[in-house]
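See below for the structure under consideration.
Excluded from the complex is one protein chain; the other protein chains are retained at their positions.
As written, the chain order gives the labels A and B, with residue 1 at the start of each chain.
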Amino acid sequence: MDYTFQFGSVWAAMPRLIEGAKLTITLSVATIGIGLLIGILCALARTSHRAWLRRPAAVYVEAIRNTPFLIQLFMIYFGLPSLGVRLEPVQAALVGMSINCGAYATEIVRAGIDAVPRGQLEAARAMGFPVPSIVRHVILFPALRAVFPALASQFILVMLGSAVVSTVSVEELTGVAHLIETENFRPFEVYLVVTAMYLAIAFTFKVVFAAVDRFYFQARGRA
Amino acid sequence: MIREFGTVEFLYLLGAMRWTLGLSIVAFVGGGIVGLLIALLRVSPWAPFRWLATAYIQLFQATPLLMLLFLVFFGLALVGLSQDAFSSVTIALTCYASAYFGEIWRGSIQAVPQTQWQGSAALGFSYLEQMRHVVLPQSVRIATPPTVGFMVQLVKNTSLASIIGFHELTHAAQYVNNVTLKPILVYGIVGAMYFAVCFPLYLLSRRLEEKFNADR
Partner (left out) sequence: MPIVEIAALTKRFGNTMVLNGVDLDVSEGEVVAIIGRSGSGKSTLLRCINGLETIDGGRASVLGIPVQPGRLREVRRSVGMIFQSFNLFPHLTALENVALPQMVINRTPKDAARANAARLLDRVQLSARADAYPSKLSGGQQQRVAIARALALEPRVLLCDEITSALDPEMVGEVLDVVAELARGGMTMMLVTHEMGFARQAADRVLFMHEGRISEQGTAAELLDAPRTAPLQQFVQSIRHKG
C-alpha cells in the first residue's frame, strides 16, 4: 500500500465536525421525542377495538417498515414541493426521521401493551376507570418499562441512520464530513474519524438509556 | 427535456430492480457465511474467540452503514484496488449483515436446550461433532424467522448503494425523477416496488415464527 495517512487536515476541521455532530444529536433527540409520541398513539390505535383507528395505523406502519428510508426522505424533500409544501433540508430530515422512527416505535410499544397482564386491565374496568385513565395509569408505564431496552436499541439505530439525511444537503456529521473531504481530498481519513465520532455518540446514548432504565423505570417495583 | 412517465421508464426501473435483488442476495450469502463464523466464535468455549466476535458485532452494530460504505469505497483505492461501487457495496453489506447474522444465530444456538449438549456429550461427541450434528441443525429452525426478517433490512439497505453511484433501484429512481420531474409518482412507484419485495418477506417471517411457536 503506497499511501501516507494524513490526519492533520481532519483535526484542523474538528470544530466544523463537532458542529455537525451537534446537529446529528439534536436531530436524533428531537426524532426520538416525536417518534415515541407517534409510536404510543399508533400502538394504542393498533390495539383498539375500532377498525377506523386500527387500519390506518397498520397501513402507516407497514408502508414505512417495508420501504427504504432514503425513498421516504426523497418523497418528502422532493415530492412535497409539487404539492406546495417546500421544506428546508433540516425540516425535511426531521419529518422523515420522525415518521420513520414512529413506525418502528409503534411495533415495539405495541408489544409492551400486549405484555400488560389482562387481570390489571380487568381490575381497572371493574372499578369503573374510563378508558383514557386506564391507558394513562395502568398501561403506559408498565408497557414502556417492558420494552424500554428494545426502544433504546431502536433509538440508537435512528441516530446512526441520520447519516443518510446528508443526501438532502443537511449539514449533520456526515454532511460536514462530505464537505471536508471534497476540500482536503482525504476521504478515508475523514470518514474514519467520523466513524469514531459516531461510535462515541452511540456509546453515550447507550449509557444514557441504561441510566434512564435503571433510575426511572426499574425504580418502581418489578413487573 | 422533460419526458412523460411511461412504460419505458417503468421498465427501466424494473431493470434496475434486478440489481437491488442481486445485491441483496450476494449480501445475504456473503453475510451468511461470515455471520455463521462469527456466531460460532461468539458461542465458542474459548474466551478470546468470544471477545473477538463480540467486538466485531458491537463495532458493526454501532456504526452507520453509510460510513461503512464510504470507508470501504475510499479504502479500496488505498489498497490499490479500483474504486468500484459494486465491490464496495458488496463488502460493506457483507460485513454489516455478518454482524447481525452473528448476533441472531448466536441467539438461536443458545436457544437449543442444554439437554441436547449433555445428551450428545454423554454419547462421546466432540465439540465440533456436537455443533455439526446436534446443535446447529436444531438451531436452524429457531433461526429461520428472524433471518428471513433481516432479509427485509438488507433489501432496504441496498438503497444506500445509490449514494456512491451504484445503479440499483433508488439510483434509477433519482434518474427517472430528474428526467420526468414527477417525484411523487416516481418515488411512489419505487416505494411500491420495494414494498412488493419486502412485505411478502415480512409476512413469511411472521408465519414461520407462528409455526415455530405452535410446534414447541
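Everything that follows uses one rule, which is that a residue touches a chain if its C-beta (ideal position, glycine included) is under 8 Å from a C-beta of that chain, and two chains touch if they have at least 3 such contacts.
Just so it is clear, the model here is predicted, and its values are computed rather than measured.
Trainee: If I'm reading the header right, one chain is hidden. Which shown chains does it touch across the whole complex?
Mentor: A
Trainee: Looking beyond the chains shown, say which of A:15, A:84 or A:221 touches the absent one.
Mentor: With A:15, A:84 or A:221 as choices, the missing chain is touched by A:221.
Trainee: Since one chain has been left out of the picture, which residues of chain A touch it in the full complex?
Mentor: 117, 119-120, 122-123, 125-130, 133, 137-138, 141-142, 145, 220-223
Methods note: only the chains that are shown with their structure count from here on.
Trainee: For chain A versus chain B, what separation do you get between their C-alpha means, in angstrom?
Mentor: Once rounded, the distance between the two centres reads 21 Å.
Trainee: Show me the residue ranges of chain A that touch chain B in the complex, using the header's touch definition.
Mentor: Per the stated touch rule, the residues are 1-3, 62-63, 65-72, 74-75, 78-79, 81-83, 156, 160-164, 166-167, 174, 187-188, 191-192, 194-195, 198-199, 202-203.
Trainee: Okay, in this complex, where on chain B does chain A touch?
Mentor: 59, 62-68, 70-71, 74-75, 78-80, 152, 156-157, 159-160, 162-163, 170, 173-174, 177, 182-184, 187-188, 190-191, 194-195, 198-199, 202
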